[in-house]
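All protein chains of the complex are present and in place, except for one that has been dropped.
Think of it as A and B in the order they're written, each chain with its own count starting at 1.
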Amino acid sequence: MPHNHTLLELSKKLRSRDISALELCTHFLDRIEGDTKLNAFITSDTERALQQARVADDALNSGSASPLTGLPIAHKDIFCTKGLKTSCGSRMLDNFISPYDATVVERLAKEGVITLGKTNMDEFAMGSSNETSWYGPVANPWDTSRVAGGSSGGSAAAVAARLVPAATGTDTGGSIRQPAALCGLTGLKPSYGRVSRYGIVAFASSLDQAGPIAQTAADAALLFDAMAGFDPRDSTSLDKKFEAASSSLEKPLKGLKIGLPNEFFDSGVDSDVGAAVQAAVARLCELGASAVNIALPNSAAAIPCYYVIAPAEASSNLARFDGVRYGYRTNDPVDLTDLYERSRAEGFGAEVKRRIMIGTYALSSGYYDAYYLKAQKIRRLIATDFDRAFAQCDVIAGPTTPTTAFKIGEKMDNPVSMYLNDIFTSSVNLAGLPALSIPVGFSGSGLPIGMQLIGPYLDEAKLLNVGHCYQQTTDWHRHVPGEFA
Amino acid sequence: MSISNQDVHHIARLARLGISDEEVEIYADNLSRILDLVAQMNDVDTDGIEPMAHPSDVSLRLRDDTVSETDHRDEFMGIAPASENGLYLVPKVIE
Partner (left out) sequence: MSFESVIGLEVHVQLKTSSKIFSGSSIAFGAEPNTQANAVDIALPGVLPVMNREAVTMAVRFGLAVNGLINQRSIFARKNYFYPDLPKGYQISQYEIPVVGPGYLDIEVEGKSKRIGITRAHLEEDAGKSLHEDFHGMTGIDLNRAGTPLLEVVSDPDMRTATEAVVYLRKLHTLVRYLGICDGNMQEGSFRCDANISVRRRGEDKLGTRAEIKNINSFRFVDKAIQFEIARQIEIIEDGGTVVQETRLYDPTKDETRSMRSKEEAHDYRYFPDPDLPPLVITESFIEDVRRTLPELAHAKRERFIREYSLNSSDAEALVGDLDIANYFEAIMQSTAATAKAAANWITGDISARINREGINFENIPVTPLAVGQLLDRIQDGTISGKIAKDVFQAMWDSGDTADNIIDARGLRQISDSGALEEMVDEVLSNSAAQVQQYREGETKVIGYLVGQIMKLSQGKANPRQVNEILKRKLDD
């Protein structure tokens, strides 16, 4: 069945005309339509997808196709898609039909990629379990009583259940890597500046990056190469040329130095998770790598630092949702203040409001130095820690998350316990580095475990190379939850 | 670090978030817990450290001064909750 294939495999089948883009598209649309358990999608776009598939088939038949032509994917509902609802998981944008395409959407469409729909997500990407979505939580295909992770939970669940072969996500503090880990997938958070942020509803502008969630590192590389690149519409987009990450996947790992931070293997990590990651490191060493112990002494401060900087930027980024030009507007406001306060109170959910308030507080007069400025200084220390570490090693490895997927509802009462899910991922965003999560095994109860590989700035290719070599000798990435096989 | 109900009211007002009296209690509790977490920053000595606002060390790119945009008013007004004669409408603003 087509859904048991990776993007690269499907690409070959399309090219050899074993299957048409239209058949592929229909197959996956049927799977999306047929799913009743996951709540992975907010919007599916049947008509346009079929239309795009026909165009792709023409290109494939005429030989003018790119390697991506005809491949169906889904976009996280944070990417603006012209003429299509772009909700960002919020009631605030439930009625928002974007008048334009995000750069990532535009780039992939240009390559002939077909958009099947928009995936569920934590509201405004604020969450680690996909439970803050206005459209309800996403279930983990490995155990539907558990969370799929967040905030790109819909994308991860959809790929894990093979409703789509791959999907896009965004990662501000772990939102690609954490759900990829909890769903047994490969997720890449690129270096800050590699992928244009234009058209991605902003959460925390200095942390946000878009990337792929896929079955394999090779698929992730294929999508990443198409997504990344200079965009003059984003002032933080890097104006540099890079070699395609896909071209260096096979590079032997001989001589690779893997740094293992003590701080990532402490008592807070589940034993199953720790053991699986250690085993994965051992496998990489068998492939020619060697492991060195390193220190990231300011790791403990990453979560507190992140939960100042991200909400501070978010409080400002979300000020545009005021009920005036688009989006939710309350009924019959009596005056301007009422329009603002009720539109925002009714349009935003509890977690978004909490973060807006924390961010507002951290920036407010009298608290700025103690919170925001302090956090920015710690951010510098965290980045410096990584610089020092990369003087000793080529990549850093550790668990992506301290635990496997938790129960839906388990952490909703205490925001702080939820925040601690990002303990290994958020420092990467603070430093602007690339990181990859790859599946490295299962817990005793059959839940996927992810390993995070962090690379030096702009070295996504190295991470994908390591991930790919690992996946050539393991088959964790080939496992599909029984019910969706 | 605990946040008072009055603080919550003040912050909510700055952020233009309407909150009910019952919610104030919950937010005061939630925000206090988050600030306790955030207070761990104080364990780090940051004397003499330069704050880091941007993760990459680039400088601002400048674009040419050319008009590249065309009129999209009708399209944008189409998604506006309240508009008339090409204007967005809001409750009367008193100067």
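Criterion: a contact is a pair of C-beta atoms (placed from the backbone, for glycine too) under 8 Å apart; a residue touches a chain by one contact, two chains touch by 3 or more.
What you see is a predicted model; the values in this text were computed from it and never measured.
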Q) If you put the missing chain back into the full complex, which of the shown chains would it touch? A) A, B
(Q) Tell me which of A:109, A:279, A:300 or A:336 is the one touching the absent chain. (A) A:336
(Q) Of the residues A:205, A:278 or A:472, I need the one that contacts the missing chain. (A) A:205
Q | Contact set of chain B toward the excluded chain (per top definition) | A | 14, 16, 53-54, 56, 58-69, 71-73, 76-77, 82, 84-95
Q: Mind listing the chain A residues that contact the chain we can't see here?
A: 79-80, 86, 88, 93, 96, 98-100, 102, 197-202, 204-206, 232-236, 312-313, 315-316, 318-322, 324-326, 336, 340, 360, 363-365, 368, 372
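Following the convention adopted for this analysis, only the chains that are shown with their structure count from here on.
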Q. Taking each chain's centre as the mean position of its Cα atoms, how many Å separate chain A from chain B?
A. 23
Q | Complex contacts: residues of chain A adjacent to chain B | A | 95-97, 99, 191-193, 206-207, 232, 235-236, 238-239, 298, 300-301, 303-305, 307-308, 315, 319, 322-329, 333-342, 344-345, 348, 353-354, 356-358, 360-362, 364, 371, 373-381, 383, 414-416, 419, 429-432, 457
**Q.** Contact footprint of chain A on chain B as seen in their complex
**A.** 3, 7-8, 11-12, 14-19, 27, 30-31, 33-44, 46, 49-56, 58, 60-61, 63, 72, 75-76, 79-82, 88, 90-93
